[in-house]
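Only one protein chain is missing; all other protein chains are in place.
Presenting chain A:
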């Protein structure tokens, strides 16, 4: 018998029952809840007169609808001006009180984007199954946890049964070998992977990211990579446990302590794919080939390097692709063969569950330091992923760097990643965004999103158009700090 992949191990450790029809019952260790995808699940429980199976497996926080301006946030829920958003946040609060579920409310310093909060609290641990009614739950796979997004019916199912009905996925390994160039980040790695395999390349698979370039990433970087597994079609992204994982978790509030910590660490060390494990598909990228990435279209696979140009739709061999590219260029207001560095920007957004952690803010701040946001940029905003990230950034003086450079320094939440709160693009506006999706209308009706890393977003804010972060004078600062 050949060895097991990390995914196989996690699956087997949580298999309650395998049914004859191919479906299985999988035990869920942690469910994260937010206000958008949970209200109908609680309503379903109530109508069926069911109770949550295990309260302490759940952790809730509002993130999608919360305002990010200080004045509004100081007012708590009543600072939410949109009455429909307010009802949604209030409903989460009410449900958590009614059922006794722990919630970090709007002004709790631990509040933030669920996918930032879970790991930060140690509420995401290696070897767990983690679900949330949110496709970016793949983020938590960075810890060697089996984590994926689910729909609201499944949120209700997990609340009621602590299990999920699932079918085992296939195994894919994406290896990134070698050393990443200076100024090339985890975001560029995952965008390059999506560009390579496409937005449906991982459909039906759990993707394990491996190779020396992945192993060299910090936990923040690994979370960025796993976060966007869904943009490659895979519900699950995974990275094996190593010292980086274990060091990150030590002394987090929900992490085990004392003797239990030792036992847990010994167990976590097993959470790697066996040497003789077989994958259904393996894709390998060379780290040296990856340059800072910029998306030009309306699907994350429509991406290229900063030295590249917008493709000519007619150059595509497939007719469906030709049509998609033509439509994308029309929506984006770009033309074939336009240089990426010629794309001018109106707004810059640094934030989201992909890139709002402390390391992301540090990288952006290095570029922003001593520079000024271009006059042509209408708004450049930095939205920390949680209250604790914000506090840490302020302790390091990053807020001052951003404010001095002309960025707005905001309160934590999902913000302009999907524009459910007041932060959004106007029609036709181009945005350099550290978020994860460049779909039509995602950041605001008619808005044009370009996905980039935090450093590239900061560089674009200063230049007013895309620019190779590796060529900026700020690079000297990066060198100096890394030396």
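Following the convention adopted for this analysis, a contact is a pair of C-beta atoms (placed from the backbone, for glycine too) under 8 Å apart; a residue touches a chain by one contact, two chains touch by 3 or more; residues count from 1.
The rule we apply is simple: contacts and distances are computed from a predicted model.
Comparing "Luciferase-like domain-containing protein", "ATP-binding cassette domain-containing protein", "L-lactate dehydrogenase complex protein LldF" or "3-isopropylmalate dehydratase small subunit" against the UniProt entry of the hidden chain yields the protein name "3-isopropylmalate dehydratase small subunit".
Between the chain not shown and the residues A:21, A:243 or A:275, the one that touches is A:21. Only one residue from A:150, A:294, A:310 or A:332 touches the chain missing from this view: A:150. Checked against the full complex, the one of A:8, A:63, A:120 or A:134 touching the unshown chain is A:134. Only one of the listed residues, A:75, A:247, A:267 or A:330, touches the absent chain: A:267. Touch with the hidden chain on the side of chain A covers residues 13-14, 16-17, 19, 21-23, 25, 27, 29, 36-37, 39-40, 43, 48, 50, 53-54, 56, 64-65, 82, 84-85, 87-88, 91, 121, 125, 127-128, 133-135, 137, 148-154, 156-157, 160-163, 165, 167, 199-200, 203-204, 230, 233-235, 253-256, 260-261, 263-264, 267, 299, 320-321, 323-324, 327, 418-420, 437, 439-442, 445-446.
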